[in-house]
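Yeah, one chain of the complex is gone here, protein chain that is, but the others are all in their spots.
We call the chains A and B, going by the order they appear; numbering starts again at 1 in every chain.
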Amino acid sequence: MEVSYDKESRKIVQAIERFARKHSLWVLAYGTGCGAIEVPPTMTSRYDAERFGIRGAATPRQADVLLITGYLSVKTLKRVIRTYEQMQDPKYVIGFGSCTINGGMYWDSYNTIKLLDMYIPVDVYINGCMPRPEAVISGFIELQKVIAEGKAEGARKYKENLDWYRANQQKIIHNWNMPDYNW
Amino acid sequence: MEVKLQVENEILDKIKHTFHSAEVSIPRKQRVEVKLRNDLIHPFLAYLKDTLGFKHLSHISTVDWLEENEIELVYIVMNYDNLVEVIAKIRLDREKPEIPTLREFWPQIETYEREIHEMYGVNFLGHGNLTDFILEDWEGIPPMRRDFDTVKYAKETYFNRPGREDAQDVRTTITKKSGEEIPELAKVYSVRHLE
Partner (left out) sequence: MDSSTWLKILGYIITPITAFVVGVTYGGIVRVITARVQNRFGPPITQNFWDIIKLYSKKTAVHHGLMQHWGPVFAITASVTSLFFIPVLKDSPLWLNNSFNGDIIFLLYMMVFGSLGMALGAGQTGNPNSAIGVARGLALMVGYEVPFVLALVAIMIQFKTTSIAELMAVQDGFSNWLIFQSPFAFIAAILAFLGMMHYAPFDVTFAPAEIASGPASEFGGKYLALMQTSGSIFTFAKLVLFTDIFLGGAGDLVTLIVKTFLLYMIPVLTGIVNPRYRTEQAITFFWKWPTVFGIIAILIVVL
């Protein structure tokens, strides 16, 4: 059931929603890449990402941000897709490290993907091999800016172009035995 | 020197005495290298483990001898008492590599054998759990064999970021941008031949 609001009140609600989303990012760190080692210092006392409302989430259902820390092999990509589809809207993805951008040092590997945004939509990339915690926090602040502008539309893009994403995913995952999640 | 290698020589003598067909050598201190017939690896490792006290399996390594059409398995076992490592090498037919499993000696060997099965296509008879390990749904020749073209496969299977697919040399790009010239000496090292 769609509830119709008048434009002004909708605007105010949206502003509050965006402010809350921006200041409360619960992170699901997918830590199979080398970058997982940069996440603990980001969260703990030296760099303390909780200052910005960034907090770890225990399960995909509770998370807002999927942090892909480094390279993904075909096997882990399958799990990432499953995790991403279990997350609830609005959801964002941060690609972390060179490997998610262009393959990094695994550019000629037979088993790692080179371009993360062909398989799941990425809102913010953090480059570096590995990015230091300062860079990670600056990436999160960039994501906050994108959310405040209302441009973090990765999940919507994924839903609209699902066939294209599915074709790319099934090009490398041959044995597609995953359930369909009803978002 | 001869005195120092006393332990190694004792082991060498014992192995030679038991397995006449084995080629045994001592490449350096605390190391004994044994080349075996395929069917002898089972009794040989049993002998090492039970009689000579080599209780620790360090590793199994694999070498693909493409030119000789053979695949070499290298078993490395160690003795805690005298810290000598024995390297046992066997050669399998590359077209149909098969060898009985060693799970009854060391249960942890299962993981090594699964990985070798996946990466080199060696079939371990009686293993019972040679399912997908790291690669899922892999089709075609195993990726660690030398006739597998990694770069070609990666380019065909995965998407590449434009500007990255030709594996540009970083130094050439930087010098082009800054207008410097590469010295003659360094040119040899700055050009990468991929194809």
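Basically, contacts are C-beta pairs under 8 Å (C-beta built on N, C-alpha and C of every residue); 3 or more make two chains touch, one makes a residue touch a chain.
Not measured: the values here are computed from a predicted model.
Within the full complex, the chain left out of the display contacts the shown chains A.
The chain omitted from view is touched by exactly one of A:E50, A:E134 or A:E149, namely A:E50.
Touching the omitted chain from chain A are residues 16-17, 19-21, 23-24, 26, 44-45, 48, 50-53, 56, 58-64, 87-90, 182-183.
Rule of thumb we're sticking to: only the chains that are shown with their structure count from here on.
Chain A and chain B have Cα centroids separated by 38 Å.
Listing the residues of chain A that touch chain B in their complex gives 73-75, 78, 101-103, 107-115, 118, 168, 171-175.
Residue ranges of chain B in contact with chain A, taken from their complex: 134-137, 139, 143, 148, 150-151, 153-154, 157-161, 164, 167.
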